[in-house]
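Note that this complex is displayed minus one protein chain, with the remaining chains in position.
Residue numbering begins at 1 within each chain, and the chains themselves are lettered A, B and C in the order written.
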């Protein structure tokens, strides 16, 4: 661990990347955010007038942003490898008693990678949504929300201060809330949206406290100062920071124990699932960990926690994915699992940061691809999501099938598809770190192969099981072209990212640092073992679902299946541990409030009233009684005066 | 001749109140126009006053001092500092908005609406005086006098239980005021003993009061402020008042009028009794944290929308008090900012709930559902107000809540951690309310509900604009507040430790600014 | 006034510690206390008033002894002369025929009062007795030209505002007393003719010609003796109720035994009814229209009348 010295951005001796103030094109980085933000404002405030053209405005805003991103990327390529980080200060946000926050952007290799992913995949999904949401009367609003999401996500990855990052962080949470609950008339959607937001807020607690801790430790929350000072900070504080940031990341990235919202979030329209809940937003947690590399590098305990969380989640997600009959939920389980991989990698430190980001990007490609494919299927199947009612769709939807298949091959890690490169690297890194973790990652790969094959078989192969009134058909071109684009990226993205130029590892190296560990066994052997496991997973799935007919009604299944269907009792645990006691607490507090706190006040008032009712009887109305009282009182006054005066 | 700007600022709404009351009966519209015109005039004067406020100059500016009762050392002493300027701005902005929102509510009442508007302006004048008073007795007098118009505003207009609520409000606050009066006199005695009988804040702050005495006086002041603010367990009047008063009145009450309590804490209780404040701070911090969580949990358990918002206010007041008694400059700055932002967002929430009530004539959550479809604008502004209530960045409320938590974290780690539970609960109560009222299947009888009208949009727009503006560009506001908070906290000998790691010269620059 | 002042001046010069004053005091003081006790313990208000007058006159003498001759005179003139007369007048008006019952109606009042009074006496006497008071300076210094001049000087000098205020209070009190006791006549006053007609219409026809006058009986030709009716029974209505109430009459019962031979045995009920209402008719007695009242006792209407008359009369 102590060999690490190459992170942190400020002017410290070991750091070799200098952040420069931006000039020229790069100083207009803010336009990246401004386009979609403006689009969102126009669409949401524009009213019904824009119903006809809204989707085009939204798509245009996103595409402009993408164009801008490409231009910036090109500009960045023009710089030398260790001079690609730029500060884009915008305005001073506030200065509260010495705690100064500047609204500013930091464009470096890491944020560039994200910007390209977000705007690129985002634009494709915008295009796709034009077709997918065609019949929705609130399409304009949908595009407004999507633009809002893109803007917030870009702010998240471009921010140069944790507090500004937090704005984007919450912004994507809001967009996610709005989009999950887009079909608000469905109570399940509204509930899922609220759940997502609230669970995210639990993570936000971590974020808020992390930033508060940074103020205590560093007096600032800007990346520059925090990373520069991390070396001098006590390890206990760094560990605390790491754990708090991990809590935040768990919320946003649906990692254990805050994973429960992601499956419910599938209530949202499918493009949303693809963009937010697969490709970009849910990976923000990984971004946060990688971005905070300077802290994690010096906080070994926190990193161990990250690895553990990642490992648990990757297995959990995979197991849940195996049992779900709802195609989107199966994919959501898979997303959880894949992000678990990324977390695991990020937790490995400099050895894994780059691979985490690598997998994040390839996952963005193929998972978005598959989600959109699933959306395409649903589009053609009257919004049916139950895979037991699919089957044999490859004939009806050839394009969807082919693109989905490419995504499938990518995710299970068949060379030379994208997932193979990225996931394999993570497994390697995991083995290099700890054999147990490595084994878990390997098993995860096997399960991934199993459940993805299951999805593939149940949806596109096997016999048809759909209902009478459903007439599956291929989706319009506006939807298939994005699919094709993403499929192409799934096919070549991995190899391209790894090998073109210096590859992503070298690209990110100034930000994340680099480190190699020796594997306990030769790389080739590990690759071979991984492939064997994957093939085994595929084979098992074939035996269970390909060879024999899939029942339309779900069989009872073994206990593990039942547990997985119920999200491994995540919700049940939440309900038992948080919701029920919470409701009980709330109800009893209302009781306490009315009877206890308010009761005490009212009781006091009643007691006073009662006492006066009793004392009122002294008021006989007989003037002689009053006179007696007065005389006695006067006598007492004299006595009192005497007592005071005379010693 | 110098213009007595601050007296002018107080005189404008006071005159407006008189003129509104003089409008002949039956000419309700004229009364409203007069009231709104005068509230706008006050706003203009407030802007002029704040424009003259100079950062980094004297602590109190535009000072006016006129002997009132010379023999007792009572003065008509006014002055504005950063804290006062911020709260004056809030009051001046809020009053015309509330008056606009009251417009239709007053019509729904059977009574002549003019009294309502006249009382509103009277309260505004008193609140201005409270924020400007640099004489403790003057502050006390307006602090108490405020109760009377508010009592009538609650008791004359509103729900079926309004009399009960008004009486409860009055008794609670009178009780606190009585204890405070004793403390005010005790404080005066201290000043007499010191040989300079004076109620002037500056004279009193300069006193060197023994800690024993400080304790009692501090508790006397704090009780009044804690009831007014309100802090658990002195809060139970607020939900009743919030539920029974008309929505705009409830907005004004918890959004603006109650800020006098928290203002009193930071501008009087802390600087007057620094040693006692430091001593009692842990206790008050605990109460504040209880307020935060307790208010939020009770808000979750409510079935009446206005009550619910009342409880959210208790939770938010908990944050404000927490920030003040963390006794860090950041926390106190955050608290003062919180006062403004809470004012804006609570007014927005109450006013919008008022719109909903005016449509369906019910305060109960259960009588709403699925309104998003028929009234998208209403749902939109409601969600916006709700999000500002749950402190979503970059809305203005976020920054204040964050600064409070960060400021508290410097001194009281555990309290800050528990307080953050409040932000989760805030999401729960706001979004659950939104879910139950706006989303889900449309209720059968909701079809004909109309969406926001022009006047309603005019009421909400400035609030939304301000929440956004302060959210994105809080620097000026924070600087102004910091200008007042800094010297105030300097009275207390509690200082936050410097950062563990002093990073670079850049940070030093930041500190110097 | 000058002779008085001269007296006062002489007294002032000589009374520094004369034995005469001491003798005077020890004569007057017991009298004053007796008067006071008499006020408290006399059953009849009239007696009480007279006892009080004794005390007040005693005090007046003491004032003079205390170098306050002006006050002494005022005490006699205003207090004993005017105020006590007012009391007596009112006593005559309303309560002369009543004497207080000795039964205490408020539980515990008597004991508690005794305790309180005793306590206060002990306390005050102890205090005054223990106090080491200086010998009196005497007012000679303060009133070089005599007491009255000095007092006039003060009243119209330093205390002129208090004096004016007190004058206003006095005027207000007088007006207030008038306003309080005055009653608006609500109905037209009945003329004598109307009253007479009504007597014929409503009253007992046998009274129509007028009530019997008392004291026609030869042996008791006085107002305290009821007249005898033609059938030999005594006519109770012929005696003024005031006398009945005071117990100054010979009761019909008593009278009946005297004249038992001449008439029928008196009915016990009649005798009781006479004794039963000692106070009620007292108002009629003050009204000055005795022939009005007897008829009034049965009916409600006439209850008002004498009061109104009385009101007007004052």
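The rule we apply is simple: a contact is a pair of C-beta atoms (placed from the backbone, for glycine too) under 8 Å apart; a residue touches a chain by one contact, two chains touch by 3 or more.
The definition used in the following text is that contacts and distances are computed from a predicted model.
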Undisplayed chain, where the name is taken from the UniProt record, one of "Ribose ABC transporter ATP-binding protein", "Sarcosine oxidase subunit alpha family protein", "NADH-quinone oxidoreductase subunit K" or "4Fe-4S dicluster domain-containing protein": "NADH-quinone oxidoreductase subunit K"
Where the missing chain makes contact, among the chains that are shown: A, C
For chain A, the residues touching the chain missing from this view: 616, 619-624, 627-628, 631
Residues of chain C in contact with the chain not shown: 15, 17-18, 21-22, 25, 29, 32-33, 36-37, 39-40, 45, 48-49, 52, 55-56, 59, 62-63, 66-68, 70-71, 74-75, 78-79, 82-83, 86-87, 90-91, 93-95, 98, 100-101, 104-106, 109-110, 113-114, 116-117, 120-121, 124-125, 128-129, 131, 133-139, 141-143, 147, 150-151, 154-155, 159, 162-163, 166, 169-170, 172-174, 176-178, 180-181, 279-280, 307
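The criterion applied here is as follows: only the chains that are shown with their structure count from here on.
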Centre distance in Å when chain A and chain B are each reduced to the mean of their C-alpha atoms: 36
Chain centre separation in whole Å, for chain C relative to chain A (CA means): 101
Chain C: positions in contact with at least two other chains: none
Where chain B touches two or more other chains, by residue: none
Of all residues in chain A, those that touch chain C in their complex: 620, 622, 624-625, 628, 631-632, 634-635, 638-639, 642
For the chain B and chain A complex, residues of the former touching the latter: 168, 171-172, 232-233, 235-236, 294, 297-298, 300-302, 328-330, 333-334, 370, 372-373, 380, 387, 392-394, 398-399, 402-403, 405-407, 409-410, 416-417, 420-421, 423-424, 426-428, 431-432, 434-435, 438-442, 473-475, 478-479, 482, 485-486, 497-504, 506-507, 510-511, 513
Chain A contact footprint on chain C (complex, rising order): 106, 109, 112-113, 116-117, 119-120, 123-124, 127
